[in-house]
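Every protein chain except one is present and positioned as in the full complex.
And then chain A:
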Amino acid sequence: MAGAYPWLEEIRLKRMVVSDESLEIIAKSFKNFKVLVLSSCEGFTTEGLAAIAANCRNLRELDLRESEVEDLSGRWLSDFPDSYTSLESLNISCLGNEVNLLALERLVSRCPNLKTLRLNRAVPLDRLPNLLRGAPQLAELGTGAYTSEMRPDVFSNLAEAFAGCKQLKTLSGFWDALPSYLPAVYPICSQLTSLNLSYATVQSPDLIKLVSLCEKLQKLWVLDYIEDDGLEILAASCKDLRELRVFPSDPFGLEPNVALTEQGLVSVSEGCPKLQSVLYFCRQMSNAALNTIARNRPNMTRFRLCIIEPRSPDYLTLQPLDDGFGAIVEHCKDLRRLSLSGLLTDRVFEYIGTYGKKLEMLSVAFAGDSDLGLHHVLSGCDNLRKLEIRDCPFGDKALLANAAKLETMRSLWMSSCSVSFGACKVLGQKMPRLNVEVMDESGPPDSRPESSPVEKLYVYRTVAGPRLDMPGFVWTMDDDSALRIS
């Protein structure tokens, strides 16, 4: 690529293995390189980052979101030369070790266009004020660990520094948050549009105090410590809310540890007219609640509900949650993304096939009774692009009957279902424009009878033919009707 496009400016990669050598090539080959975004990537170290820092004179954006970086030393940051001032966005939140803090401060203060700064956990709270003072134009900040010895001077320094950031609209980070330090952000709450508190393990009263000041809030990510009470306050205070994500603080605990139920979500659906995107982890749900939510918010476009215990029924009636989710797809006519959970029969898929005409992505787990369920979805959802299914009794019939549909979709993922190896072979043979990949770590699927189910199946359309770079536990079913193992 370096030879062909020497003027390449932006590279954005997701879920790829990137080596230090690749980073070095990027750093040295593209004179006008501006944007590097590595999302959920891995395979590189801070040495690779050093190469980027040292060579990319025009770099504007370096975003390592969620990547796994071998953090050898924080020294790499010092490799940005003193003459380098074009940084606009830096996201190093995934790094494990401390970066050279002085170098960071100097970098931040000499880049007048720096708008986004996402620090890693290792940046101590008492260094934050200096960083903020160096970049009062900051629009998005991810703090490091939000805890320190409680000292009034540290607190007032921090509060003052926050108050100086008149453009700050997005806040995140807050690892290990100490409640007594939260008020330091109060001065800017009224200007915040996006708040990610999903790593802040503080309790409801402290969350409520903070959130109730954020009248312009559009996006909130928070732990379930907020509880139903907190969500009720949120509904009353944040009328511009568009996206809510509530994550579980104790997902593997046996019993609920917080007073968060379906009621919290119902409150927000009632109070926030612009709410369109929801991700909600909880431990109980009812058809009545889902019905209410659906009717309150026909403008919902993304709805993902995770009831923690698989196959949980409506806790009031002990019935499946088919009708509740049915109401969601029926009333929310622009629904593009849906994730289901709880006790569900084939009927919910009938609703989805009938009403989910705009649905693009569907995630299903521990649901359904038979192939009919899968058939409803594949035959009914005209705009379906991505379908992922785990632990459902869906098998060969629906898959093969709807083989043509798969060519209109981006991908299908099925794991722990009832699709047989034989059916995968047939699908691979019938559909040359699909890559039908079977993943099985217990050995080649042809060492077992054709009728035995495959562990994981991934089907996607391709113009490039089967891959040749797969690891040993992945097999392509292709039209030679012979397994090609790479």
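In the analysis below, contacts are C-beta pairs under 8 Å (C-beta built on N, C-alpha and C of every residue); 3 or more make two chains touch, one makes a residue touch a chain; residues count from 1.
To be clear about the criterion, contacts and distances are computed from a predicted model.
The UniProt record for the undisplayed chain lists the protein name "Auxin-induced protein", from the options "Translocon-associated protein subunit beta", "Serine palmitoyltransferase small subunit B", "RNA (guanine-9-)-methyltransferase domain-containing protein 1" or "Auxin-induced protein". Touching the missing chain, out of A:Gln191, A:Thr345, A:Asn402 or A:Gln429, is residue A:Thr345. Of the options A:Ser67, A:Asn157, A:Gln218 or A:Thr261, the residue whose C-beta touches the omitted chain is A:Ser67. From the options A:Ile25, A:Ala103 or A:Met470, the residue with contact to the chain not on display is A:Met470. Looking at chain A, the residues touching the absent chain are 12-18, 37, 39-43, 64-69, 91, 93-96, 118, 120-121, 140, 142, 170, 172-173, 175-176, 196, 198-199, 201, 221, 247-249, 251-254, 277, 279, 281, 302, 304, 306, 308-313, 318, 320, 336-337, 339, 343, 345, 347, 360-361, 363, 365-366, 369, 385-386, 388, 390-391, 393, 410-411, 413, 415-418, 439-442, 448, 452-453, 455-456, 458, 460, 462, 464, 467, 469-474.
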